[in-house]
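With one protein chain withheld, the remaining protein chains of the complex are depicted in position.
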């Protein structure tokens, strides 16, 4: 193992975007549903995917099983150990010092950031997802003319809670990025709110209100995470190429940091934005555990082709199963370590530069963007 | 040669999408025209391409020539052996057990599926290309109001012929995929048929009728092959990104299997669809022989980054020259074999899992989707 791998192994990661983990027991269908971005397909097992193979290879040993343990053996051992122990093992194996937890997606009961931090031996911060804030405003009852103020007040309230370090939007899922980039006028927002509230509110997918939400994020002044690229079947992948945001990035230059999440298969497009817009950062979270350690390096190589070294962050985007915190961290450490070590070995990069780049991507870039206290 | 390569060498492939081979002699311009997706360019030889180099390297020895034989030597030997013998050599070298033949593209006289099967020592099934069925309906004479019924009847007739296992659409060539995804109303179809028939029918490129054709395919109930990505200059590549089909895939979920053909350079986009839609499958046919064995692995690696192992199929998309049946099979066996063997060697994948994935992609996935009888 080279010096870069050793350094990365010793570094505590900052996972700048993840979700909670389930705390209850999972049967096979429950576990498999969390293993895939596809739905539940009776004829196909999610174990027969790159992510499934990676779980059997890299997670089984952490449950005291042989590598490549069969799914049933794996799940039996998982049940035997109990969710609490399993979560603890994977979360500590990830050696993540800081977790920034998106608490706005909870179709299942999940560990709170504090519980997650406890299981991981880490510090947890919170990232406020803005669409549920808007939807809650509608659910509590508001008239169209009062929506903008009510949403802003609710968002301000949410981000002033202790531990909040950023906000997130899933505009990608709601409208995609081929939006009018301009800040909507008050009248436009009122009209759009009237349409949305008039049909009972619910899932916020009104294009004008999504635009308004993105501009409200600018006003909040915190770093904004944007889902881009890969996701479940609700995504229209061709509408979430992050370069569709170029005009909006021009208009918002000089305001908030914008963190492009996931990005795959648009990691080169995201890299372009990070190279030409001061405020743009990126990660390849979610992708890392879905492609698995065997392909993480390639995805990282493409993401790093032109990305300034201050602009790459680590995230697992783990959700639901503790395995993904561990796999994401493993894929990142190994993928980045291999690519840097090979460059050092070929004398294309000095060792001090490689170590600095590793430290920055693994933790310091996130600390800087989110203004995290040192050691947290 | 590792265990995975040995297993792939021993497996008979199911080529789920190919065309017929020419049965007559080919002079140099005739052969070169079939070697490229470009047209005939007097100043450039199609031998000076990755596909041309691959033919000289990998096909020459099957004609008892040295590797890298010059084009003229290659073509002289080809003529000397005769088309029948040449076809037999390449088709048997491919070791394809089953051929699913698209019989709807015949600018040149081609071997019938039965002749192809005979030359290959294989079983042949038929795939009905739907656009020519519609065009024949117009050519036979139909009024606009009767078009929908007549097309449906003709398509039903065509798919009830013995040996038909699926249908195909070249919507990619006619309109691209940025179509209204909804099933068109009867009145819309009649109006569109009036426009099309009013200008004399011919090449079906009326967007409403292409939509109607795709929905008729749903009604037929057979697996639907869709050309996506790479093709000749009639393609508008930016309009054949398969993710443009997302809304249509939502609307047709739970109906027919959809097989995305070729995909390059959108293999990752296709993989996304295969990962999140139960009914979506993909191959990288056509691409394999055009990029050649030296790049087939990379294309397969990208295609497999997140594709469930039940969703990758093999096709050659060979057309015209027998060389491409052999080259496609070689590039697939070697590319998949190398990537799986390396994963086994790195202990990232167990050998039984690798062998299962190979068996599935090489043959079983196609057998399952097309409900092919065992051994056929």
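Each chain carries a letter (A and B) given by its place in the written order, and its residues are counted from 1.
Methods note: a residue touches a chain if its C-beta (ideal position, glycine included) is under 8 Å from a C-beta of that chain, and two chains touch if they have at least 3 such contacts.
Since this is a predicted model, take the numbers as computed values, not measurements.
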Since one chain isn't shown, list which residues of chain B touch it in the complete complex. 36-39, 41, 43-44, 46, 48-51, 53-54, 57, 67-68, 230, 232-233, 235-238, 264-265, 290-295, 298-299
Note that chain A touches the chain not displayed via residues 241, 243-244, 246-247, 249-250, 268-269, 272, 275-278, 301, 304-310, 343, 346-350, 353
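By definition in this document, only the chains that are shown with their structure count from here on.
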The distance between the C-alpha centres of chain A and chain B, rounded to whole Å, is 37
